[in-house]
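Single-structure report; data block below.
The complex appears here minus one protein chain, its other protein chains still in place.
Chain IDs A, B and C follow the sequence of writing; residue 1 opens each chain.
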Amino acid sequence: MLVAGATGFAGALVAYLLWRHPRFELVTISGRSDVGRRLEDLYPRYRVPLQVSELDRGQLDGIAAAIVAYPHAAAAPTVAMALESGARVLDLSADFRLSDLATYEQWYGPHPCPHLLDQAVYGLTELHREQIATAALIANPGCYPTAALLALAPLARAGLIADVVIDAKQGVSGAGRTAAVETTHFAYTAENIFPYRVGAHRHRPEIEEQLAALGASLAVQFQAHLAPLDQGELVSCYVTPTREICAAQLNELYTDAYAEEPFIELAATPPGVREVRETNFCRLFAACDEHTGKLLVFAAIDNLWKGTSSQAVQNLNLMFGFDETEGLL
Amino acid sequence: MLVAGATGFAGALVAYLLWRHPRFELVTISGRSDVGRRLEDLYPRYRVPLQVSELDRGQLDGIAAAIVAYPHAAAAPTVAMALESGARVLDLSADFRLSDLATYEQWYGPHPCPHLLDQAVYGLTELHREQIATAALIANPGCYPTAALLALAPLARAGLIADVVIDAKQGVSGAGRTAAVETTHFAYTAENIFPYRVGAHRHRPEIEEQLAALGASLAVQFQAHLAPLDQGELVSCYVTPTREICAAQLNELYTDAYAEEPFIELAATPPGVREVRETNFCRLFAACDEHTGKLLVFAAIDNLWKGTSSQAVQNLNLMFGFDETEGLL
Amino acid sequence: MLVAGATGFAGALVAYLLWRHPRFELVTISGRSDVGRRLEDLYPRYRVPLQVSELDRGQLDGIAAAIVAYPHAAAAPTVAMALESGARVLDLSADFRLSDLATYEQWYGPHPCPHLLDQAVYGLTELHREQIATAALIANPGCYPTAALLALAPLARAGLIADVVIDAKQGVSGAGRTAAVETTHFAYTAENIFPYRVGAHRHRPEIEEQLAALGASLAVQFQAHLAPLDQGELVSCYVTPTREICAAQLNELYTDAYAEEPFIELAATPPGVREVRETNFCRLFAACDEHTGKLLVFAAIDNLWKGTSSQAVQNLNLMFGFDETEGLL
Partner (left out) sequence: MLVAGATGFAGALVAYLLWRHPRFELVTISGRSDVGRRLEDLYPRYRVPLQVSELDRGQLDGIAAAIVAYPHAAAAPTVAMALESGARVLDLSADFRLSDLATYEQWYGPHPCPHLLDQAVYGLTELHREQIATAALIANPGCYPTAALLALAPLARAGLIADVVIDAKQGVSGAGRTAAVETTHFAYTAENIFPYRVGAHRHRPEIEEQLAALGASLAVQFQAHLAPLDQGELVSCYVTPTREICAAQLNELYTDAYAEEPFIELAATPPGVREVRETNFCRLFAACDEHTGKLLVFAAIDNLWKGTSSQAVQNLNLMFGFDETEGLL
């Protein structure tokens, strides 16, 4: 295993999870900054004693899988290089999440490697388990789409979504390690909560494309908020249903979809992000509101774990034939 | 001035604001606990050296106004006693917020003093300024209705609201001083965010009744969340409009409604609760989402200040003919 | 394994650690409140599906070890009962930490079972590993003594401590689940930091007794502070040395003492509590201050983990002949 971009929050956590994993061997970690430093000095909590190196093609020889944790546009060329070297690739960026090139370019600019889009599999484990197992290139989902799609998939498949408002709240780690001071400085974010990217978040087309694939083609109202916590993400979904549905039916839909899932918890009470902190769990709660006729679904995940890095390991487990929960419980 | 119930968060803050007020004289503070202690020992930040007493009728003699900060049902009899003594009354509880008795009793149980409902004026300053000035009994609004109604009033008056989802986030002080451990203990609320009272919050009928009075009779989707901050409240409103409206028209609606308001700020960027912390300001931001056709309105207030106690003082200023901003800037 | 008092913070965490432990079987959890509820409903993060029962003597039959997580004075009788039933006992309370009865009674009141004091072993793993392995009764250390003694033991053994100031900072979980509102309510503790029990903390005699056993008999200046975080404890020790010592010698003292310890980390930079959060690690940093001639030692632990519950499991591993790190890495 090789992690490219191990000095950011997502890459460092993948490196940690692979380092302590009972089946995988983490051989190389590279970064675009901090070359020569040990990861445990950058992230003492993770206790990974490997040194950050500069990535070159030779390091990819004999590597079974490369995890690419670069920003969008920077990721694609490295993904291409790794695929050429024979490695399977799990990409944490947005470069291969959208199957529609035009949509990608509208939101992210020119795509460096559009010829690879066809072979990418969208890595939301619970939705695409079979294709993930055999894929050469996995596009790991965004954190918001992970929670939103797990919340909405049973309703989308049942043709129940006429309209939906998704109000999402996330901790500061979601902004990354080097984001602008306004979104990460403790003195700005403590005792604060605010909406950002009003009406224009890049995760919206990703949610819409996946919902459409599940049978629900619609314009989604998605709004993100920054909350004063480090890790954690809650999505609150307000669904106007296409037809009336009672609580027992709603419950059955979610039980049918998720009862056997090792990392989905159907909670008896509304979930809090603290309950899934530093785990790969997604905790769900669905209810009918008799007053308005709407369906309410809440999903809590850890944006860095199930929303990013531990879901990557869940996918790697599948790709290499291990139990999906290996190294994650 | 007399504050009954000065030992809770809301009553203590009213006492502080009146104590430092240039025009009012705070004479008596009473409490149902901590009798004999000085308020500055319970709330050192507020530096109010008065002693908490047990309330009796004699204390009301010659009092121009009584502020009642008791829980619902406990408040009404004290309100009645104060009115009988000749004082004007500002009630912070829910007892006189709903004009419809049946709705009150559905949510709060039997009403101790239904005969007083008729004379109560709903104390959302910006909506009912004239009646407040002359009222004998003011029902100070709930914190969520304050933010939600300020956000939605211009749309309601314009007949624009076909449907609305209100997703609200609030700090821990909103749960009060003596709430159950799960909602206030630092070790439960730190690094957490979660929905509560799913589909059944008592502030919903209050919002609905006031919206109806503004011309928008509809079933409102209202959902509250607890966020890890002490003071602050953000409401995110997603409105399905009855007709198309462009950004310029939306802007005009809000400018017309609020340009002259001393405590409403129309922000150029999405508001954060930190920007209104410990102020009487409500900071608003409205936008059209061209993708979905919905209107988005965000309102940030301090739940203890504009959401409760400083709005009470704003109302008292009006009631006694002072400048509305006196003691609040 | 049986955990008595599993509904408090410490007991619940022990239950969780034993539940997921590869060698131990957690059979029974009891509590003095919440009987009949499942632990996973009280502490969703811990995902322990066992039901809380009321403790009776019969439950102790065939139990290899009982972990008692009651408050002081309440713990001792249960400890006695468990010992009589043939179980080995690990007590998390203060009841058997002090070998001197008079000191105990000065700080905690009458001792319910003084006859058991003799057989108790002080469970600071790194200091008493051999006695712990064979003991019938372990008194698990207080959280502050754990960090302070690990920080100071090498200096105490070397006869280097002429005087010491210990300034300790701890998160809110240290106050327990049911403490008074002032020390745990989010709205009091957020954005706050303050000293408590000035000059009179019960952990001081515990530190002094253990330091004396290591050869350093002195009156210790110990001061605790509450900091706005949930889990974590930092002790900053300022030692006036009995003789001059250079940095190389200081370094050698700590390396000799701890280089082989699986849970002690000698850090290259001053430690933060975040680096040991939810681990059994103690992270240490020692330095000579040439300006004042004092020795500075900083120790960071998680007060609920190494400071309480994971150290309990470390001791149980030793008591039952397993690798000390089993279930803790």
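Simple rule for what comes next: contacts are C-beta pairs under 8 Å (C-beta built on N, C-alpha and C of every residue); 3 or more make two chains touch, one makes a residue touch a chain.
Note that the coordinates shown come from a computational prediction; the quantities given were computed from them, not determined experimentally.
Asks: Decide which residue listed in C:Ala120, C:Val273, C:Val313 or C:Leu328 touches the omitted chain of the complex.
Replies: In the complete complex, the chain left out is touched by residue C:Val273.
Asks: Which of these touches the unseen chain: C:Ser99, C:Gln223 or C:Asn251?
Replies: Final answer for the missing-chain contact: C:Gln223.
Asks: Tell me which of C:Glu54, C:Glu84, C:Glu105 or C:Asp289 is the one touching the absent chain.
Replies: C:Asp289
Asks: Pick out the residues on chain C that sit against the missing chain.
Replies: Residues of chain C in touch with the missing chain: 163, 165, 167, 169, 171, 188, 190-196, 198-199, 204, 219-221, 223, 225, 227-232, 234, 236, 238, 240, 270-274, 277, 285, 287-294, 296, 298, 300.
Asks: At which residues does chain B meet the chain that is not included here?
Replies: Counting over the whole complex, chain B touches the hidden chain at residues 20, 41, 44-45, 190-191, 267-268, 272, 274-278, 283, 329.
Asks: In the complete complex, which positions of chain A touch the hidden chain?
Replies: 9, 171-173, 177-178, 181, 184-187, 189-191, 228-231
Throughout what follows, only the chains that are shown with their structure count from here on.
Asks: Could you say which chain's mean Cα position falls nearest to the mean Cα position of the entire protein shown?
Replies: Looking at where each chain's C-alpha mean falls, the closest to the middle is A.
Asks: Please indicate which chain is farthest from chain C, where distance is taken between mean Cα coordinates of the chains.
Replies: The chain farthest from chain C, judged by C-alpha centres, is B.
Asks: Go ahead and note the Å separation of the Cα centroids belonging to chain A and chain B.
Replies: Roughly 39 Å separates the two chain centres.
Asks: Just the number, please: Cα centre separation of chain A and chain C in whole Å.
Replies: 38
Asks: When the centre of a chain is set as the mean of its C-alpha atoms, what distance in Å lies between chain B and chain C?
Replies: Whole-Å distance between the two chain centres: 45.
Asks: Among all residues of chain A, which ones touch two or more of the remaining chains?
Replies: Those would be 190-191, 272, 274, 277.
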